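Just one protein chain is left out here, and the rest sit where they should.
Coming up: chain A.
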Amino acid sequence: MSPSVCLQEMIRVIRGARTQGEERGVIQRECAAIRAQFRQADSGGRSHNLAKLLYVHMLGYPAHFGQMECVRLIASSKYSEKRIGYLGAMMLLDEKQDASLLITNSIKNDLSHSSQHVQSLALCTLACMGSAEMCRDLAPEIERLLKASNSYIKKKAALCAVHIVRKIPELGEMFTPSSFLIVLNSDTLYLHYLSHSVPELVQIMKNLVTSGYSPEHNVAGISDPFLQVRILRLLRILGRNNDAASDAMNDLLAQVATNTDSSKTAGSAVLYETVLTIMDIRSESGLRVLAVNILGRFLLNNDRNIRYISMTSLQKIVQTDHTAVQRHRGTIVDCLKDQDASVKRRALELSLALVSAANIRSMMKELLLFLSTCPPELRSHAASGIFNAAERYAPSQRWHIDTILHVLVTAGGDVRDETVPNLIQLITAASELHCYTVHKLYRALISDIVQQSLVQVACWCIGEYGDLLLKGECEEITPMQVTEDDVLDALETVLQSHMSTPTSRGFALTAIMKLSTRITNNVDRIRSVVSIYGSCIDVELQQRAVEYNALFKKYDHMRYFTMSYCTVILEFGCRSRLSLYFNIHDLLLMHILDNLLLFSYSQ
């Protein structure tokens, strides 16, 4: 067993290791030495050994055998051992470990220690990793410390009490008698009660802002921004839904908003909190205008952080102060082009919220441009946002269809599943645009079949309105001259491509079948394609192919009937699921009935 080295030496050796294996070797040797030392009852360098173990733990190696040593060191009487023992407890023990309960007694003793530094160690550990049971046991001690001790311990005890109340909310009442505010059951009653404290808080805040330059609390010219932010947050909670409290703080908020210098982050932080407070309480309109102006100023700031937080806050008020935020639409849309992904995300959210009937066309242009260049994690959100906006504010049906097609071409892989049936429904409803739509979709299909949702919609459309495509005349768009062979080629490409999903293949096969009633020359070709797929491996496809084959052979007289225009959208998925439970003939009958119903709806 090699003699154990001191902590710094060990760190040096580990860092000097050239390979992962070498490092592992060194650490295993050290851990073995440490374990042996732990087992010895008395050991001079206990704290050093634990420190070494904690370093090893931070590198990611297992260190659970040190837990009992932590417990032992915490119980020691030497301050140096206690210090590292508590650190070890915070790093190695968490409330899920059973060993954490063992230190409860030591913490209890240390909370009544004569030295305030030992007390502070215990308080820190409790606040960091105290489980619910430990908190329950030690709550009376904390209460005592809150009442009795000096300010150093008092502030730690207060924060420890906050942790306890977070873990066990019922104990909140315990900390209230003896010079603490009472927690009452009803929210409104409680906050009404607390509103008496508002004047006092306002006074403290005024003192902070106007007078008293204290160098140790000062950050970049702002006196104690941490405290200012905390007080403002408290005022925000107190002023929410409370007119009296909000009135009492109006002046102060105006003063802070106008006087705080925001050239450095500290000042901006205070201003930011002020703006959030103004927005949340029942403030008067002048104050709200001031707040929105501050946010507008932030939006034009060069610092990305400031722009980010201004957009976050504008998001919160965009519903209530819509017109005020609309004024900054230009800057927000510019932020869509920013390099930073966080800023882009905020700008996207805000832009989607700012879309209205008046600005839909220009906003959509920007949003579509954004969609083509946006990072992948934002794509699906952007696509669904665009769809919602298009649905609500589309100026015309043709614009709506165009927009959806554009999205499908750019980000078809990231749209939700309902997009396909929704789009189909939309197309069916826009009866005067059938010709335009089918031409456009055909063009999209022959150029690229990667985007599955686009492929599915295109197949469906070609199947339904194939005759319009073949007719070759269209008002809204210069038509391509398309022959029946071209169309069937396109659909067969989809069927055979390895990029097509089973759903897309299903769509393509149904489309081919439907075309058998729309075209005149190539029915034999369709018949052969359908019979080939009768032995396809994919069950769904095979099912369909066999059905259609049967339609050709036995029920040819019903073929036109069943493959006619559908004006009601079927739930495609539902039908195919049902097909697994019935045999073919029953299914075909159902299929026919299905279409019969359709036919009757379309009359």
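To be clear about the criterion, contacts are C-beta pairs under 8 Å (C-beta built on N, C-alpha and C of every residue); 3 or more make two chains touch, one makes a residue touch a chain; residues count from 1.
Basically, contacts and distances are computed from a predicted model.
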Given that one chain of this complex has been left out, which of "Protein O-mannosyl-transferase 2", "EF-hand calcium binding domain 2", "AP-1 complex subunit sigma-2" or "Vacuolar protein sorting-associated protein 29" is its protein name according to UniProt?
"AP-1 complex subunit sigma-2"
Thinking of the whole complex, not just what is shown, which of A:70, A:103, A:209 or A:276 touches the missing chain?
A:276
Option from A:128, A:409 or A:446 whose C-beta touches the chain left out:
A:128
From A:227, A:429 or A:480, the answer for touching the chain not displayed is A:227
Considering the whole complex, not just the chains shown, which residues of chain A touch the missing one?
8, 11, 15, 44, 51, 54-55, 58-60, 78-81, 83-84, 87, 90, 94-96, 115, 117, 120, 123-124, 127-129, 131, 151-152, 154-156, 158-163, 165-166, 169, 171-173, 175-177, 179-185, 187-194, 196-197, 200-201, 204, 207-208, 212, 214, 216-217, 219, 224-227, 229-231, 233-234, 237, 265-266, 268-269, 272-273, 276, 304-305, 307-309, 339-343, 345
